[in-house]
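With one protein chain removed, the remaining protein chains of the complex are shown where they sit.
Chains: A and B, in written order; residue numbering restarts at 1 for each.
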Amino acid sequence: MLNYILRRLGAGILLLAVVTAVTFWIFYVLPRWAGVTPHGMAAMYAGKAPTPAVLDATVERLGLDQPVAVQFIEFLRTLLFGQEFTFGRETVECAAPCLGYSFTTNTPVLEQILNRLPVTLSLGLGAAVIWVVGGVTVGVISAVKRGSVFDRLAMGAALIGVSLPVYFTGLLALSFLVHQWGLFPVSRYVPFTEDPVGWYQVMLLPWLTLAFLHAAQYARQTRAGMLETLNEDYIRTARAKGLSERKVIFKHALRPTLTPILTILGLDIGMVLGGAILTETVFSLNGVGAYAITSIVAKDLPVILGVTLFGAVFIVICNLVVDLLYPVVDPRVRVGR
Amino acid sequence: MRNRTLGFVALGAAASLFLSACGGSATGGGPADADTEFDQGSDSIVNPSEQSGGTLRYAIDGDFDSTDPANTYYAFNWNFSRYYARTLMAFNPEPGENATDLVTDMAAEMPEPNDDFTQWTVKIQEGLKYEDGSEITSEDIKYGIARANFNGGIFSEGPQYFAAHLDQDGDYNVYDHDDPLEGFDAIETPDEHTLVFNLKDSFSEFPNVLTQPQTAPVPVDADRGELYQQTVVSSGPYKFDGEYEPGVKLHLDRNEHWDPETDPIREALPDRIEVEIGVSQDEVDERLASGELDVDLRGSGVGPATKTRLLSDESARPFVDNPYSGALRYVNIHTPVIEDVACRQAIMYAADRDSMWRAWGGDDGGDIATNLLPPLIPGADPESDLYPSQDNKGDLDAAQAKLEECGEEDGFSTTIAVRAESERDVLTAESLQESLGRVGIDVSIEQFPQADFFGQYAGSQDYVRDNGIGLSVSGWGPDWPTGYGFASKITHGDAIMETGNFNTSELDDPEVNGMWDEALLTEDPDERAEMYADIDTLVLENAAIMPVVFDKSTFYRPADLTNVYYHPAYMMYDFMALGVDRDE
Partner (left out) sequence: MSAPSHVHGSGDEADAVDVAVTATEGRSDADNRSLRQIAWRRLRRDKVAMVSGTVVVLLILAALLAPLLVKWFGHPPTQFNQDLIDPSARVPYADPDDPAAGVDRWGGISSDHLLGLEPVTGRDLFSRILYGAQISLLVAFLATLVCVALGTVLGIIAGYMGGWVDTLISRAMDIFLAFPLMLFAIALVGVIPDGVLGLTGNGLRIGVIVFIIGFFNWPYIARIVRGQTLALREREFVEAARSLGAGNRHILVKEILPNLVTPIIVYSTLLIPTNILFEAALSFLGVGINPPTPSWGKMLSEAVPFYQTAPYFIVFPGLAIFITVLAFNLFGDGLRDAFDPKTSD
C-alpha cells in the first residue's frame, strides 16, 4: 500500500514538473520565438508611461535579458528553496514554496492565491456536494425505475444540463431569479467563518448553476452503471438470498458504480479548484479564477505561472485522493503487488 | 495617461459586470430623501455640512496601482493619497470653473520662477509634522521626489516629469548610494523650509507638477523601496492603521499630529476611512445604492449594467451625477502609414461621428467631440469643427474630393487596432469601419490585449509599419487640467517612442512642436490657453487625431454622503471634502 502511494506521489510530482516546464516555455519562450524582445516584454510591466531608462531598468530587474534556461532554473530554485528579494535598501525572505512576486503589484503570488482560495473552495466543494448527491440520487432512481416518466424526464433534463453553458444559465439566473423576480438576494461574498448563513445565501445560486452543469453527467453515469450491475449474477444471488431491495441497491449495486464516478469527480474538482473561471466571472466572485483572469489581462507572468501550477497541484492531489479511495469504494480493486 | 483607469477594468469589466442587480428602488432611502437633483454634484456642493465623525467607507473594483505616492498614476489614487500624503501644491478645493486654479498645500506661498522658467523656488510652511510628530523638512520632500524618479526603475507606475525636466543625470539611483542624496544637485535645499528646483529646460507649467503625489515627503530611514507602500509614513490628516492587506483592505485612522491650521485643502471630517479592495464593480454599485458603502474609490462611475438601470429609473436620478470624465475618446490616424494628409482628411470627413457617439454610449456616454481639448480645459472650444457634416453623419462628397486629391479615388485598405477588452472601443472601431466603407475605405479590425496594446502593437513603431496599422482606438485624460497637461504627450514630436508610444499617430509637425515649446516659455495662463487652442486646430488640420467623444461618467451619490462635488482636476468627487452624516 505504501509503495502504491509513493509511486502515485512520484508520478504526481513528475507531472507537476512537466506542467511547470511547459507553462514556462509557453509564456517565456514562445513570445521570444515570435520576435518579442525583452524590452517589449518589459513594456508590459513598466507602468503607464515608461521612459527608455525605466524600460532598461525593468528588463534588468525582472531578469528578462537573461537566457530563458537561467530564468527557469531561477524560478525552480525560488520555488524549491525560497529566495531573497531586495526592495530598495531592504531584503525580504520569501520562504519555499515561493512563487515569487507579481511583476505588476509587487505582492507575493502565493499569498494572493491563498487569500482568494476560500472563495474558490467554497464554490467548488459546495457545488460538488450538490452535483454528486443530486446526480447520483437521480441516477439511482432512474435506473431502478427504468423507462418510467421520472427516468425519461430526468435523463432529458440531464442532457439539457450538459448542453447549457454556465455563462448562459448564470446570466439568465441573475437576470430573472435575482433581478426580475427577486427570488435570490443580491449577493456579496462573506467568509463562512464570519457569517455562515450569509455565506450560504450568497453561494447558493453559483452552486446550483455550476452543479446543474455537472450533475447531469453524474446522473447519466450512475444510471448506466446501475443498469449494468443490476443485471449481474451476484445481484440476482443477493436477491435470491432474500436481501431487501434497498440493501441490494445500495450495498451491492451502487458501490461498483461509484468507481467511475469517483474518477470523474477527481478530475472535475481538480479543474474547478484550479480556477472556475467562467463561474467566478459570471457571479463576480473574487476567487483564484478571477485572479487568473486579472493576471492574464495584465500579462503578469509570475502570477500566470503561479496560478497554473497551483491549479495543476489541485488536479494531481485530487487524482491521488481518488486513486487512494478506489479500494475503499470498490473492494474488487486491488492495489500494490 | 491617467484615464487608463477607465479601461483598466478590462476583461474584468467586459465579463465581470454581473453580480449586483437590485430588487427594489435604487435610492437607498425613501422619496423624502430626494431633495437633491440630477447632476447637481457636477457643479455645486451637495449636502454641505461640517458634521465630523463617523466612518467613510470606500470600495474598489481592482486595486490601487500603489499606495506609495511615488508609484501611482491613477487619478483616484492621486485623489485618495492626499489623505496621508501632502503635496507642495494643490488644486482649488471647490466646484466649478475655478477648481483648476492652483493653491498651496505644504508650500507657504506660490512657487517663484526665474526669468526663463528654468529655476523654481518653493518655500514650505513651518510646523508641518509626520504621524510620529517629527518635523517635515525640505530635505524629506527632495528625497521623496528623488526616489520617485531616480530609483533604477523600481517605481515604474508613476509619471516621470521630474526625471524629464530636472537637470539631473538620468542614471542617478538613490538606492545605489549610502548617502542617498549625494550628488543629487538638481534640487537644492538651502534651508529646512526652502526647495530650489533646477530644470534643464523652460517649463512655465511646472507648479502643476508640484501637485502630484511624488512631492510628498518621505523620511529616508522609513523608505523600504517597493515595500514602502505597506508602511507609508503619513503627513496628512490620516495614517495607515498598520493592518494594510494589499489587494484586500486598507484602513486609515486619524493622524493626531496633523495640524488643520497648516492645511487649506482638507476637511478631514470622518474619524476613520475604510477601503475594501477587489470588489466587483456591480457589487460596489449595488452597495452604494443600498447604503452599505459611501464612495466608489475608482471614480470612473458605475458599471454599464447599473448605468443603464440608474438612468432609466426616475426615482434614482436625483442621486446621479453625469459630469465629464475629463477624457477624450479618439482614433489615431497613423501618419507613417497613411502618409498623405489628404487621405487622412478623407477619413475625417467620411467618419460618421453620430454613429461612433452612439457606439460609445449615446446621450449619457458623452458628447460628440469635434475638437481635441476637452470642455473643462482652458482654451477648449467645443464649437470648433473642421470637418462639419449634416447631423454629424459624415460628409461623403468632401471625403471623395479628398480621396481624389491624394490619388486614391477608389478608396484604400487599412487596419484599425483596438483593445479587445474594451467593449466600447471595439464598437467604435466597428462603427468607423462601417462608415468609412461608404467611400471605399476598407478597414479591417484587429484586436489586441490591453496589457501590451501600446508596448507591442499600436504603440510599437515597428509593428505599426510592418503590419500597416493605419488607425487605432485610444483614450486620453489630462495629467493636469491645461492644454499642455492634456495633449502634449499625444501630439508633441518629442513624445514619440519606439515602443510604449502614446503619440500613437506619430504626429511630428514642426509648427505644433514649436508652439508647445513656446507655451512653456509663456507665463500668462490665458495667453497659454490661446496657444493651446491654436495647437488644437493645427492637430486637426493635420488629421492625426480624430476626436470621437468627450466622455462622461455616471456617479451614484448616496444620500448620507456630505460635501459632495465633482472636481475637474481629478475628474471625480473631491475625496478630501467628503463626510458622512448618519447615526452609527
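Keep this in mind: contacts are C-beta pairs under 8 Å (C-beta built on N, C-alpha and C of every residue); 3 or more make two chains touch, one makes a residue touch a chain.
Fair warning: this is a prediction, and the values are worked out from it, not measured in the lab.
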Identify the residue among B:166, B:252, B:429 or B:515 that touches the chain left out of the display. B:429
Quick one: which of B:306, B:370 or B:400 touches the chain that's been left out? B:306
For the chain left off this view, which of A:80, A:159 or A:183 is in contact with it? A:159
Looking at A:43, A:79, A:285 or A:315, which residue reaches the missing chain? A:315
Interface residues of chain B toward the undisplayed chain are 11, 14-15, 17-18, 20-22, 303-309, 311-312, 354-355, 357-359, 361-364, 418, 420-421, 423, 426-427, 429-431, 433-434, 444-447, 449, 451-452, 456, 467
Residue ranges of chain A at the interface with the undisplayed chain: 11, 14-15, 18-19, 22-23, 26-27, 30-31, 34-36, 159-160, 162-168, 171-172, 174-176, 179-180, 214, 217, 221, 224-225, 260-261, 263-264, 267-268, 270-272, 274-279, 281, 289, 292-293, 296, 299, 304, 307-308, 311-312, 315-316, 319
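To be clear about the criterion, only the chains that are shown with their structure count from here on.
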Taking each chain's centre as the mean of its CA atoms, chain A sits from chain B at a distance in Å of 38
Going by the contact rule set out above, which residues of chain A touch chain B in the complex? 36, 39-40, 43-58, 60-61, 86-90, 92, 105-107, 112, 115, 170-171, 174-175, 178-179, 182, 186-188, 281-284, 286, 290, 293-294, 296-299
List the residues on chain B that touch chain A in their complex, please. 1, 4, 10-12, 15-23, 63, 66, 73, 147, 151-154, 156-160, 163-164, 170-171, 175, 223-229, 245-248, 278-280, 282-283, 286-287, 290, 421, 449-452, 454-456, 460, 489, 497-500, 502
